[in-house]
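Reading through the structure tokens given below for one structure.
For this view, one protein chain was removed and the others were kept in their places.
Lettered A, B and C in written order, each chain numbered from 1.
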Amino acid sequence: MPRLKSVEELQKLRTQLQKNIESRTETSTTITVGMGTCGIAAGAREVMQAILAELDKRDINAHVTTVGCIGMCHKEPLVDIRQGDEPRITYGNITPAMVSRLIEDHLANGQVVDEWVVGRVAG
Amino acid sequence: MATLIIDGQEVHAEEGQTVLEVARANGFEIPTLCYHPQLEPYGACRLCIVEVIRRGRSRLETSCTYPARDGLVIKTKSPPVIEARAVILGLLLSRCPNVPVIQELALEYGITEPPFPVEDPEEKCILCGLCVRTCHELVKADVLNFSQRGIERRVGPPFLEKTRQCIGCGACTIVCPTGAIEIVLEQAGIYKEKPLGPTAAIWVPSLQAVPRVPVIDTDACIRFRQNDRTEGEIADACGVCQMVCEAGAINFDQQDEVVEVDVGTVIVATGFQMWDPAQLSQYSYGKSPNIITGMEFEHLSNAGGITSGEILLADGRKPEQVAIIHCVGSRDHNAHEYCSRICCMYSLKQAHLVRDKTDAAVYEFYMDMRAFGKGYEEFYERVQEEGVVMIRGRGAEVEVLPDGKLRVKGEDANLGRLVYVDVDMVVLSTAIEAPHDANQVAALFGLSRSVDGFFAEAHPKMRPVETNTGGVFLAGAAQAPKDVPDTVAHAGAAASMALALMDQGEVTISPAVAVVDEELCSGCKTCISLCPYTAISFIEEDNVARVNEALCKGCGTCVAACPAGAIEALHFTDEQIVAQIEGVLAWV
Amino acid sequence: MAERHRADLLISCLHGRYPELIPTLQEEIERRGLTGEVGVVEAGCRGLCAMGPVMLIKPGGLFYTNVQPADVPELVEETLIKGRAVERLAYKEPVTHQSVCYYEDIPFYSKQVRHVMHDCGMIDPQSIEEYIAVGGYQALSKALTTMTPKEIIEEVKKSGLRGRGGAGFSTGWKWEATRQSAGDVRYAIANGDEGDPGAFMNRSLMEGDPHAIIEGMVIGAYAIGNVRNAYIYVRDEYPLAVSNLNIALEQAREYGLLGEDILGTGFDLDIKVVRGAGAFVCGESSALMQSVEGKVGEPRPKHYHATERGLWGQPTALNNVETWANIPLIINKGAEWFASFGTENSKGTKTFCLAGQIQNTGLIEVPMGITLREVIYDIGGGIPGGRELKAVQTGGPSGGCIPASLLDLPVDYDSLVEAGSMMGSGGMIVMDDRTCMVDIARYFLEFLKEESCGKCSPCREGIRAMLEILTRITEGQGKMADLETLETLAKTVQTASLCGLGKSAPNPVISTLRHFRDEYVAHIEDKKCPAGVCKALIEYYIIEDKCLGCGLCRRKCPQGAISGEKKEVHVIDPALCIKCGICRDVCKFDAVGVR
Partner (left out) sequence: MGVDFEPRIVAFMCNWCTYAAADTAGVSRMQQPPNVLPIRVMCSGRVSPEMVLRTFRAGADGVLVMGCHIGDCHYNSGNHRTAKRIPLLRNLLSYAGINPDRLRLAWVSSAEAPRFVEVTNEFIKTIRALGPLSQGVTE
């Protein structure tokens, strides 16, 4: 285990460790993946894993949660992204291949990927 | 230096003093049970509580632990103080209803009955911790400590079992304010030869000695015993005497040492010792504290003694009848056959003292009244006039009655019948005898001892202070029982004899010495090794033995041994002796 | 090192009941292919101890109570895979019996302000990494590198932090006094000898967030100066606290946050855990220090404050573990922030343990000044069975009883003392109308009789005497004069005892006499126990109107004192009845009465 020799080292370690408990810390970004039977059947798990990997790669602090079926089974896998007080954006028919762009545009650049959006819910 | 106000009076305190110390030094009375000046303050009994007003705030604090800070205002008797002490004493009296010291203190605060009675009224320990702290801080034996807690708390050795760590010093029993600790002597003896009652390891061997200097009994002293026991590991135990001695006169490092002095004359004045009356069981000595020896009576009656000269029984009462038994151990075939000479007169004196100091009736059991000295007979008559009952006949037996009274039985030879009296106190006029180590002294100086054990003088009539060893003289009771005037006279005589010898500056030796007839001497050297005084030396060039006349004492051992008949003892020559033999045998 | 998870299951208050819960969970997670995605953490206390094991799922804040191994497959399927709440595991609102799924929505938590306990239950207490990740040792690095000792003390003084052990002495002043006492060697001690019956705030903190205490102590040691050794005194009945603290200390040493040259600043400090020896009195500061020194834990006179002559005669700062754990908060967030909670004279938040006749027994943290009513009814969920509140006992055995009439009393140091009780370390025992106040006073004195060290006579003998009088009263043998005697005794024990234990021992008597004198009088004059507790003074009987003749009481009665035909009114034979109260407890119709 590293012996910390300065405050800077402590700060560096902290930044590094923070990711590990990200799920427990407050964040403004929540990504929700539909995980009803319909979602799983449509490949929601793979999508979710891709999201987690992408977040990790880009070092983005966001909560990833799962929900059950919301009734739009034909649009599964459904992915909701919510940032702060912004309206919730729901994307439909997401595949793992789309995840990289989704994260890059929406989370990193703040650009909603309009062509994949299926709905916006305020509040 | 701090200034305080105690009960309205301004007092000054040294650095480090507590409120209690300052208050007591200035004459304020504060009760304590767990305080001892030689121990760290503990603050357990809480009786020394006083009201402390500091920076305008009033609180109850224990004065034994509270530092005497500058500007304190102390009230030792304010109503909250009195109330708290009364409640505490009520609680302590409830715990220990039968402890006199608690009863007395409680009474001072108006409490006569235990307000919260407990089941076991025999409890004596108030858990003040004095014993525990003494054992830890002073004795450094750490035998006693507390176990359990709360109301179950108790004092004892580990696991309440007997422990070898305990050196039996008894310090705990002495500091215990309530008498809750008893010491059980499995090996009796160390207190035996001490003055009346329990004594400390530092004591004054003779109360009226000048200078009146105490000695430390290293066999009993805690410091020495701990040092010896732990081979120096605990070298600083106790030391209370050093702490309290204002003159700084206690020196533990002082060692016994052998001092060699060259002297020309020696006066042996080793005195006597008191005979132990426990050897004759009929006197019941040791079975009642009110059966005492004449020597113990002297301690009792001494103004500097434990009762300040009052003649009291062990329980503090004044006696109503006192019996004095003469000739205890003297003139007795089972003890000493001789008359100790001094007992009659001291017994009469003691009878006089009892009459003088108390209203007690006095009975003297005597065999013969030997009032032989100047004015003695007159004193005897005076004592008789004082109302002392004289019973002629040996006091034969003392019986301790169940109620503690003492029954003295004896024969009244004048009436020719057995009598007994019941008394409160019996004084045994014990014999005096030669000191137990007289034989060692005798061997050291070449002295003879009489049948009675005292040193023998050179001649019972003609040479009462000289001994058979030249230059060694006897003085006082070392020679035979003597009273004070006789001792003074005898000692004077011994001193004059010694001085006379010294004044001459030279000694005259006996002419009865051995001489060697060098013509006959064959030089065999037999005589040389025989001489106890190395007075014979061998002269190499002449091949003969020669006697140094100054060294020769004239015993004649060499004469008897000389194979050549070459040595003669002057004044005891063979010829002279044979002439004597023939002379005496000439008688038909 | 932990991995990045999309969800963490934080499990608390296992209390050793379901050791297989966590392995079962981990197996199920693996079986469902969620390994690496979902983490399982055994975290510190979340307060709702009576409902343990509890599980908080982050993110989201789903909160389950009474989670058992059998619930695991459903829980994983529904919550982790499908993201749905399992309602039957949710917290039940005690009054409305409604399920509340989310942590934030539970009134027990929503009224609390969890500062000291914030990380407790959120992180794995055996992992310094998690503590660092949530911002641990930030205060330490700030204090050591950007603040002078004087500034730290000023900050603590300004925050208004007062000792959380009960006496409420200003922490900043205490540190300053210690700093100003001459000494090349000074000591810092954390008091974790929590002994009050029903109180476990300190244990939860030591078990759940040991690093917070350590961080606070390092900061304090630096501020006080010349402290090279510090001690955490933990009662030996807290093995998990001892082990978590030791793990935390070892980790801190490895990371260079303890030991020599902390964080390269040149500051040295080591901390050791000292295990207590099972005596209540060792929570008293002077006895505690005696105990740390290896002597019998007995109080000594305190005319010199520990800040002058404490451990081994050296200046010593002795604070409760909770006090120490507050320090990093003050340094991180500032004195103003800290002082914004609480009242004029009592700043910040305080942890309490709710126990007794209350719905939500457990550990809470509230801002100072909150009213008793809020604590008992809003957080505590009120009295079970809708019974009436009679009193709240605060401050442990030597605290006092606050009557229901003072329900709007703000909970802070001074108000509690005024009401005849004290803050203590934070125990709160709620008593309903079935509690006899005389019996309660007797109970606490019984405890204190056992726990008094016995050194000083007023405490040792006075408690015994008071207890005897109280026992007499509960047995119906009391006299009116006893009350006066009790008051005199109590006053002397209070003023004349050596240590805090003795000085506060009469509090239960004094406060119940003050607020519930009528109950004493009822025991003495009427020979009645109004609450129906004191056996010598009560009689059980069947209320004929209510008895349906179910026979339950008859079957449960250990003495066979109850008779009656089925469906007919039963009777209790007073001659056989031993007044155990089982019939009253088992009767579903409240048909057993006491008179």
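Here are some notes:
Methods note: a residue touches a chain if its C-beta (ideal position, glycine included) is under 8 Å from a C-beta of that chain, and two chains touch if they have at least 3 such contacts.
Keep in mind that what you see is a predicted model, and the values were worked out from it rather than measured.
Although it is not drawn here, the omitted chain touches the following shown chains in the complete assembly: B.
Of the candidate positions B:A512, B:I528, B:V544 or B:A564, contact with the unshown chain belongs to B:A512. Contact with the chain not shown here comes from a single listed residue; of B:Q17, B:S78, B:T218 or B:T557, that residue is B:T557.
For the options B:V52, B:L92 or B:A569, the residue in contact with the chain missing from this view is B:A569. Chain B residues in contact with the hidden partner, per the touch definition given at the top, are 443, 446, 448-451, 456, 460-461, 468-469, 512, 530, 532-533, 553-557, 559-561, 569, 572, 574, 577-578, 580-582, 584-585, 587.
Definition applied: only the chains that are shown with their structure count from here on.
In terms of Cα centroid distance from the overall Cα mean, chain C ranks first. The centroid of the Cα atoms in chain A and the matching centroid in chain C are 40 Å apart. If each chain is reduced to the centroid of its CA atoms, chain A and chain B end up 101 Å from each other.
As a whole-number value, the distance joining the C-alpha centres of chain B and chain C reads 66 Å. Residues 1-7, 9-11, 13-14, 17-25, 27, 30, 32, 35-36, 40, 45, 48-49, 52, 56, 63-68 of chain A are the ones that touch chain C when the two sit in their complex. Across the complex, chain B meets chain C through its residues 41-46, 49, 59-62, 65-67, 80, 83-84, 87-88, 91-92, 94-95, 115-116, 126-127, 129, 145-146, 148-153. The touching residues of chain C, when paired with chain B in their complex, are 279, 281, 296, 300-301, 303-304, 449-458, 460-465, 468-469, 485, 488-489, 491-492, 495-498.
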